[in-house]
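Shown here is a partial selection of chains from the complex, left in place.
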Amino acid sequence: MTTPCPPASNDRWLRGQQKLAEIDGAAGQNVIDALADIAPDFANYLFEYPFGDIYSRSGLDLRAREIATIAALTAMGNAAPQLKVHIEAGLNVGLQREEIVEILMQMSVYAGFPAALNGLFAAKEVFARYAPAPPVATGGAPA
Amino acid sequence: MTTPCPPASNDRWLRGQQKLAEIDGAAGQNVIDALADIAPDFANYLFEYPFGDIYSRSGLDLRAREIATIAALTAMGNAAPQLKVHIEAGLNVGLQREEIVEILMQMSVYAGFPAALNGLFAAKEVFARYAPAPPVATGGAPA
């Protein structure tokens, strides 16, 4: 005899965990790990809302979503670590390096040349160490 | 027989003027008109750099470029008039209303719920008055 009802947020959590692994790979997992001893609940929220809710919606593909995220983080200019994670995520979901460079250059129009330059130098760093992720075994997903 | 060489910046200016008309339609022209008595040179720069240079590049299609611009302006949250112009531009270049709503909702993750809400209410206003642009006769282009 077994639990008939999963914890209320379980579906979102599992879906988010898988989606984060699909998009951000090891870089996403590093963020989750770094939260363990300061704010473990926030790791759960990160699985649930951004990845379990938003990135799991069907109305826009992951390629378009990463274009939006890379543009926004470059324009805001105050979240360098997350910009690097999402430049890598962009490559993971199929954006070409040249396309990412186009997005970053375009941000000079909306957020100024310094924001674009800092985005380009972030991309240079990510591109230098990037190798396509191997297939991810999404830990925690049901068999 | 005269002038063998067009003004140095002429190509960019013409290309930018056509590209602005293609993307932003009447909304773009309104901005240009409003600059006439305060900073006419800035209207030229607007044709030349953002539209003649950046949006005219071949490495990313206009649909992807408008996703990036809508995301960035929503996240920055301090340029409401330009956000509205680019939500309309997004519709002009083929984004569906539902896709634009997805981009705006996603910004809650990167710039907070107020930025996303203000973006959604800007879209509501644009959608309410939007009718697809008729074919544009790009004034100033050579016959």
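Structure notes:
Each chain gets a letter, A and B, in the order it is written, and its residues are counted from 1.
Everything below uses one rule, namely that a contact is a pair of C-beta atoms (placed from the backbone, for glycine too) under 8 Å apart; a residue touches a chain by one contact, two chains touch by 3 or more.
This one's a predicted model, so the numbers in the text were calculated from it and none came from an experiment.
Because every chain is the same sequence, the assembly can be counted simply: 2 are drawn, and the full complex in the file has 6 copies.
What we mean here is this: only the chains that are shown with their structure count from here on.
Chain A and chain B have CA centres that are 27 Å apart. Chain contact summary for the complex, chain A toward chain B: residues 49-50, 54-55, 57, 59-60, 64-65, 67-76, 79, 82, 98-99, 101-103, 105-111.
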